[in-house]
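Structure first, commentary second.
And then subunit A:
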Amino acid sequence: MTILLVLVAVPLAGAVVAWVGERMHEGSARWVALATTTVQGALTVMAMSTATVAGPAGSGGNGLVALDGLSGPLVSLTALLGIVCVLASWSTRRGPGAYFGLLLWLQAAVTAVFLAANILALYVAWEAVLIPMWFLIGVWGHEGRRHAAMKFFVYTFAGSALMLVGILVALRNGASASLGASAFAVASTAQPAVFWLLLAGLAVKIPVWPLHTWLPDAHVEAPTAGSIMLAGILLKMGGYGFIRVALPLAPEAATAAGPLLATLGVIGIVYGAVMALAQTDLKRLIAYSSVSHMGFVVLALAVGTPAALTAAVLVMVAHGVTSALLFLLAGALYDRTRTLEVARLGGLQRTIPAWGTAFLFGCLASLGLPGLAGFPGELLTFLEGFEAYGWWMVAVAVGVVLAGVYNLRAVRRVAHGPEVPAWKGLADLDWRERLAVGLLALPIVALGVWPSLVTSAASPVVAALVARMGR
Partner candidate 1 sequence: MSGIVVACLLFSLGLYGVLTRREIVAVLASIEVMLGGATLLLVVLSSTYGTGAGTAAGANTAASGQAVALLLLAVVAAEAAVGLAVLVSLVRHGKTGVDDIQRVRG
Partner candidate 2 sequence: MGVLTANAYLAVLVPLLASAAVGVFGRRSMQLSCWGALAGSVSVLAVGVACVLEPAGRRSVSLGWLASSSGELTIGWHADGLAAIMLVVVGVVASAVVVFSLGYMRRDPDPGRYFALIALFTASMSALVLADSLVTLFVGWELVGACSYLLIGFWYDKPSAADAARKAFIVTRVGDAGFMLGLAVLWGATGTLAIPEVLGRVAALPASTATVAALLLFAGAAGKSAQFPLHVWLPDAMEGPTPVSALIHAATMVAAGVFLVARMWPLFAASPAALQVVLVIGCVTALGAATIAVTQTDIKKVLAYSTISQLGFMFAALGSGAWVAAVFHLVTHAAFKSLLFLASGSVIHGSGTQDLRDMGGLWRKMPLTAGTWMVGVLALAGIPPLAGFFSKDAVIGAVMQRSVPAGAALVAASLLTGLYAFRATQLAFFGRWRGDVQDVAESPAVMTAPLLALAVAAAASGAAAGPVSRLLGAEAEPLSIPIAVMSVVAALIGCLIGSGVWGRDAGVENALPRWLERWWMAARSGYGIDDLYRRVVVRPVIGVAAISYVLVERVIIDGIVEGIGRATRRLGHGAAELQNGDPQRYAAWIAVGAIAAVAVTVWLGR
């Protein structure tokens, strides 16, 4: 159990050391950050292997920390993205100490969310994520960063504030604070209130259509590492919260809200794809593709069968690595060209081949090509969705086609086509960026070929949750 507490403490310690270290010795922050994230990665692997991954939530000493099949994959994703973020922001010159400090604080907070075994601890960690993200977007962002940072903070804070009230109402109606295996459901009269209040916070985070408009602004303005953590892992807190807290607390209300949530999910898929089609800025395009992918998660959560929930976890992890790769590449490109206007880009496969190939790989993964991470989760969601909602899945099929359209259109306009003279002498990816791309490409292929890496861990836990809900 202590290793789980360490998983939160290590990044925090790293954050302090990085921040202080930078003061004493220029450039030491990034090495400290790299060391911390690698140690965190190793610890996570150790924790995953020793913890009874398949067992119910083994709660920590004072009920603060638990690791099981549901939170395991997401904690591992966080550790991986932590390393990638450090590599991606290796050359930040503006206050690296604070930058890496905040990044590690963010990682610690997110890990704490996934490991929290107590509702209030989960809420505290959930809010603790906001502050570093606000600073990352606000200080190191691009031109419109102040507005984007403010919008991100207030929008998410509004959602999570209502979530707090939901938690309080739940606690009043007999829910036990521990998220472990204890008897769970709230009195059925209070379930609608609890469910909708909790959903307010979760829906903003996932994001569920139409509560998504903060995402593109935050992504366009955030620095590379900020985008990677935001898209890669912060969105998953919503999905995780739904499965870990909202479903067990208010099962009947969740079933009743199923059709509405499914509709919002399907709209999210199609709407996100259509919006991505209309974008002229590469990062905004990737942000909308995230909205579309998370639409699958919402649909899966709405269906609510054990298979669908497993699919939701799978899509979350897959989208985590895929969008992280795309944002890593968009950030790397921005560092070189200082613009992400798709109209001004072109022929990059010829100019910077390594980047071009990685971008193509990312887009193929994003459009859900089988053999890559996106496909298994989306297929299982599609199948479960069809079984639950029948011919509504035609809209999802349209969404899948549109995903192909906007991804290939992006590749066509950015990577293919004749070389643009303006970008003649661009430097291709350096070894750090290639390592980061490799670190992401590996899981993308692994999950695509053998998805039960995640599903075999998540499926039993989810089945137990659903069984206990008596659904």
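On the choice of candidates, all candidates are chains of the complex that A comes from, given by their letters.
As a convention for this text, a contact is a pair of C-beta atoms (placed from the backbone, for glycine too) under 8 Å apart; a residue touches a chain by one contact, two chains touch by 3 or more; residues count from 1.
Remember, predicted model here, so these are calculated numbers, not experimental data.
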Only one of 1 or 2 touches subunit A in this complex; which?
2
Within their complex, subunit A touches candidate 2 through residues 151, 154-155, 210, 213-214, 271, 274-275, 277-279, 305-307, 310-311, 347, 349-350, 364, 369-371, 375-376, 379-380, 382-387, 393-394, 397-398, 400-401, 404-405, 408-409, 411-412, 415-419, 450-452, 455-456, 459, 463
